[in-house]
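What you see is the complex with one protein chain gone and the rest in place.
Labels for the chains are A and B, by order of writing; each one numbers its residues from 1.
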Amino acid sequence: MPTVTQVQTTLNGEVVNFLCEPRQSLLECLRDILGMTGTKEGCNDGNCGACTLIMDGRIVNSCLVLGVEAEGKEITTIEGMASPEGLHPLQQSFLENAALQCGICTPGFLLASKGLLDKEPDADEGRIRHWLAGNLCRCTGYDKIVRAVLQVSKAK
Amino acid sequence: MTSNQVLSEVEFNVVGKRPVRPDGVDKVTGRAQYGGDTNLTGTLQAKVLRSPHPHARIKSIDTSKAESFPGVRAVITAKDLPLASLSKEELGGDYTALKFASDHMMASDKVLFKGHPVAAVAAINAHVAQSAMDLIDVDYEVLDSVVDVREAMKPGATLIHDELRTNDMGETADQPSNIAAHMRYEIGDVTKGFADADLVMEKEFTTATVHQGYIEPHNTTAFWNSDGQLNLWTSTQGSFQVRATVSNILRLPISKVKVTPMEIGGGFGGKITAYLDAICSILSKKTGTPVKALMSRTEVFEASGPAPASWMRVKIGVKNNGTMTAVETEMAMDAGAYPGSPVMQAIVCAFACYDVENGRIDGYDVVVNKPKTAAYRAPGAPQAAFAVESLIDEICLNLKIDPIEFRLLNAAKEGTRRIEGLVARKIGFVECLEAARTHDHYKSKVEKGTGRGVAAGYWPNRGFQSSVVMTVNYDGVVSLIMGSVDIGGTRASIAQQTAETLGIAYEDVKPTVVDTDSIGYTFITGGSRTSFATGLAAISAAEDVKQQMISRAAKIWDASEDDIEFVAGMISHKSDEELKLSFKDLARQTATTGGSISGRSSVDPTGEGNGYAVHIADVAVDTETGKTDVTRFTAIQDAGKAVHPSYVEGQMQGGAVQGIGWALNEEYFFDDTGKMLNSSFLDYRMPTTLDLPMIDTVIVEVANPGHPYGVRGVGEVAICPPMAAVANAVTGVTGHRMNSLPITPGKILEAGWENGKS
Partner (left out) sequence: MEPFDFLSPSSIDEAVQTLASKGNQARIMAGGTDMLVQMRAGRGTAPFVVDIKDIPELNEVSYDASKGLTLGAAVPCYRIYEDKTLSDAYPGLMDAASLIGGIQIQGRASIGGNICNAAPSGDSIPIVIALGGICNIAGANGTRQLPVEEMCTAPGRNALEEGEFLVSIHFPAPQANSGANYLRFIPRNEMDIAVAGVGSSVQLDASGQNFVSARIALASVAPTPVFAKEAGDSLAGKPVNEDTIQAASELAQSAAKPISDMRGTVRQRTHLIGVLTRRTLNNAIERARGA
């Protein structure tokens, strides 16, 4: 049987331990081992951004990160975006601006947008379009997504 | 600069407002349960072995090594499908259709496209299933393949099906052919019409195979219980469609199959065909445990159902003043490996924007060695619109007539008879054209290095069966149960129509999409039918509730039902002002007046209102590299009534952007034998955020008389105009007519070189 490795990582603020095979992606570990299905698979080769999460402050495609690489990292997934006090402003803005239809790309877009605004709170439309180019949405034509992120950005 | 306008005729209380979707919070928090999120105890993972050849005979399949691979629980081939053991006589009249459906799901004798399933493995996880699958030996006799639709039509072309004979306008041909069907529709006297013209123009157009591009890959979980009940949890646009397909292929009574539609991650027509469901079902039967399959992105491209490539010849005659005197077109659409391209819809839509006395359309449904095509947003119509609207642009340039004026002059109106014979009901095409003509975008100056294109589009919209049940809870909240899968916001739009009809708040309606055992038959979500047809079912069920509420009030007040009215959520006695109850007050009393109230309705409406759209595109072209950039885009569309304007805008913007992708960069690259070369999102180039401007919208509302709130349906027609709008804009910059989609930078450069200016 293939080797199994124990991984300890900080997931949405909680220390988590799990066992995985080295060949399993972080996406697979989240979904199949930890049962956290909020992170979505769209292409499994880094070209759609549906599995975007934040690892040590950077947005990455979790399909292109091995589970074993999560050792010692700090990871934020969609499940960690809202707080007991309520939704994250981006989540609220996506709802109000009708920035989602089928919703499969939404967790990836939200995490990518959070990754941007955490670093650049005043990102403008051009910057938002550039930053989100690695996230595909097929329903909306992006218009309402860009507006939703702009509404939360401090850019005026 | 950017704007979204709604040109309303009538205002309502809830219909036409923009509440947050009921599924919204779950989708922004990652809690929504999609098909791929299904996880039943003990679930095995399945992988499907697919043909590497576009056309080959299967000589033998040896699964023994895969079967003995550690962790493998079952391996199947087409021999495990019941059809393999049934003779033509045993099956009777449906044999060909069933054989095609069964073979499409898993090939029994020949593979007809690269990606065609030949075997499947269920194992403890997907990695093990994959490794085991690689150990299956298939001995193929590779056959010549035919890829291009025109080549496939030629006499002597390699035949894909030995026994397929052309259905030529109702007559079956003698000899086998790749042309599954030829149809012709004609009106007036075409010869005379062209003779009367001052200018006759004719051109050929082609479009490439394109994919719907939904982000969620196909997935299914099947559990065949030991009591004989088969349960499926899947991502589909039509749970009842999946039930029908699976019961047909597996020879099961429909009541033995229960399909639960999970949250769906996009479909656009591509999630109507059931690809994995029967495969997982058989694997589940063999193993006694749930079996789940998830397609890879490559499988989605190679083995689901893209939209057909097409060849079209269009000829139009006009008077010098622009009046169209005659039209003619031939359209050949590639159905892929099995018959069934949407060429009939292409025929219906090709000239539906115009009032032409004389016209003829020939359509051909042609099989080739490519994946069997499926519906894609307004199936057939976008290709036809590209050809017709491009040639009209050429005519406008020739006659120096403004493209909107030309279309206004020839526009279809209520009463216009179309070539396929139907007469237009009340439609809003003229209103769309007027909105385009007066739009700030159309009046603005065209920037240097940029071209502006205009094009129109048509989709009939659909009715078909829908069922709705609603229950009044004691707190006055209405549980709304439906069979229509929600793909673009229909839980919201049906809840709004329910609330409007009952005179209650949107927040007091709780919509749920349920499985096939829990509601009456409901046709797929597609064809721009759900807000219209399921909306009608909800309105009718709400009327049922209202009538029962009146009965209860009559009981409480000891009055006659005739003396009680239900207006704006209030139940009151017509003559006694003291006797009045709000919806909530009465709901509270249902327990003591006969029990819970449920309304129900099943409908099969035919009053769908046709959809029209006009798009304006500004496209900048770097003539040195052929690079294009859409710099401004406006979509104008008649929604009849926009139940939820934000979601209607979302449909218009999403459709427009899919059309922009189809116009500029999206295509399947096939090698000479039909192997797809670009089966990833890296090389199948869908537009990204950086490739687009904001998409301005104008919702025109010309009420559909076939619906109490005027709803027409909005999803499809938005994808019809963009290809020609973009092509016409590119022509405006380069001076070259782009008659082949996609309009890649390479094609723009080559058009320049051919015309001697690079």
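For the reader, a short list of remarks on this structure follows.
Just so it is clear, a contact is a pair of C-beta atoms (placed from the backbone, for glycine too) under 8 Å apart; a residue touches a chain by one contact, two chains touch by 3 or more.
On a predicted model such as this, the values are computed, not experimentally measured, just so you know.
For the options B:221, B:325, B:466 or B:744, the residue in contact with the chain missing from this view is B:744.
Among B:54, B:269, B:290 or B:687, the one in contact with the hidden chain is B:687. The set of subunit B residues touching the chain not shown comprises 127, 130-131, 134, 624-627, 629, 664-665, 669, 677-678, 681-683, 685, 687-688, 690-691, 744-746, 749-750, 753, 758.
As for the chain not pictured, it touches subunit A at residues 2-3, 5, 21-23, 25, 44-47, 49, 52, 55, 58-61, 63-66, 68-69, 112, 115-116, 130-131, 133-135.
Keep in mind that, in the parts below, only the chains that are shown with their structure count from here on.
Between subunit A and subunit B the centroid-to-centroid distance comes to 29 Å (mean Cα coordinates, whole Å).
For subunit A in complex with subunit B, the residues that touch the partner chain are 1, 21, 23-24, 31-32, 35-45, 47-48, 50, 77-79, 81-82, 87, 91, 94-98, 100-107, 110, 128-130, 132-147. Contact residues of subunit B toward subunit A in the complex are 18, 20-21, 23-25, 27-34, 36-37, 39, 70, 125, 127, 212-217, 263-268, 294, 296-297, 487-489, 646-647, 649-650, 653-658, 680-682, 686-690, 692, 694-695.
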